[in-house]
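Let's look at chain A:
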Amino acid sequence: MASTQSDSSVLRIPSGGNLVASTVEERRKAAMDALEAPCTQAVLDLTDAEVVDSLGITLILGLFKTCQKRKVAFSVEGANADLMRVFKLFSLPKLFPIREK
Partner candidate 1 sequence: MASLADESIIADFVAESREHLSSVEPDLLAMESLGAKVSQEVINRVFRAIHSLKGGAGFFAFEALKKLSHAMESVLMLVRDGKLSPAPDIMDCLFTGVDRLRAMLDDIQASDNVPFAKELANLEAILSGKGVNLGETVKGREKGSKRDFDLDAESVRSALRRGMNLYRANAYLHRDIKDQGLTPLAFLNNAMSVGACLDAFIDIDAIADLENCLEQDLAVTLLFASVLEPDLAALALKLPVEQVKVLEVKALKEEMKAKAKAAKAAEKAEPKAEPGPRQEAPAPVAEEPVAEVEPEAAVEDKPEARGGAAMKEGGNETLRVRVDLLTNLMNLAGELVLGRNQLVRAVTDYQNEIPGLGAILQNVNQVTTEMQEGIMQTRMQPIGTVFNRFPRIIRDMSRQLSKQIEVQIEGAEVELDKSIVEMLVDPLTHIIRNCADHALETPAERKKAGKNPTGVIHLHAFHEGGQINIAVNDDGRGIDAKKILAKALAKGLVTKAQAAEMTDREIVHLVFAPGFSTAETVSDISGRGVGMDVVRTNVEKLGGHVELETEVGMGTTVRLRLPLTLAIIPSMIVGVADHRFAIPQVNVVEFVWVKASEVAQRIEHVQGALVLRLRDKLLPLVRLADVLGIQRLFLDAATGEMRPDRRASIADRRGDAPETPEEASTRERDRRTDWRSDHNIIVLRVGKNHYGVIVDELFDIEEIVVKPLSTFIQGTKCFSGATILGDGRVIMILDAGGLSTAAQLHFTDLQAEEIRRLEEEKRSAALKASRRRSVILFEAAKGERFAVPQDHVLRLERILRSRIELIGDREYIEYRGEGLPLVRLDRHLEVRPLDKGLEELFLVIPKVPGQNSTARPPAGILISEILDALDVEVELKAVEFTGPGLLGSAVVQDHLTLFLDPVNLLKAAGLMGGDAA
Partner candidate 2 sequence: MSQFATFHVGARLFGLDILGVREIIRVFNITPVPRSEPHIRGLINLRGQIVTILDLAVRLGQEGTPVKDSSHIVILKHTANASGAQAQGQGASQDLMGLLVDAIGDVVEAEATLAEAPPANLSDAEERFLSGVLKTEAGLLVLLNVQELLSSG
C-alpha cells in the first residue's frame, strides 16, 4: 500500500470524537460527503476517538469498502493502543494500513 503522499489527492476524514452507536450515522454522512471530493487516498483520523464500538468498526469497514470500490487507497491513523489491539485482533491491518497514535 505504498501510496504517494500528494497533498492534493489525500482526503483526511477526522473521526470527530468516538465512533459509537450515537455518532456513527452522523459520521457516516460526513464521510460520504467528504468522499464526494475526488481523491486518490483517504485517511481516517482517529486521533480524537477514544472508543470505537461495533458500529464504529462497521463504519470503518464500510468506508474501506467504498474506497476500495472507488479505487481510493484507504488507511487509518491515530488509533490509540486499545483500538490498535482491537484492529489487530480483528486482522484489520491485513485489509488496510493502520497507524498507531
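Quick note on selection: all candidates are chains of the complex that A comes from, given by their letters.
Following the convention adopted for this analysis, a contact is a pair of C-beta atoms (placed from the backbone, for glycine too) under 8 Å apart; a residue touches a chain by one contact, two chains touch by 3 or more; residues count from 1.
From a predicted model like this one, the values you see are computed outputs, not experimental measurements.
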Original post:
Which candidate, 1 or 2, sits against chain A in this complex?
Top reply: 1
Subject >> chain A residues within the candidate 1 interface of the complex >> reply: 21, 24-25, 28, 31-32, 35, 51-55, 57-59, 61-66, 68-69, 82-83, 85-86, 89-92, 94-95
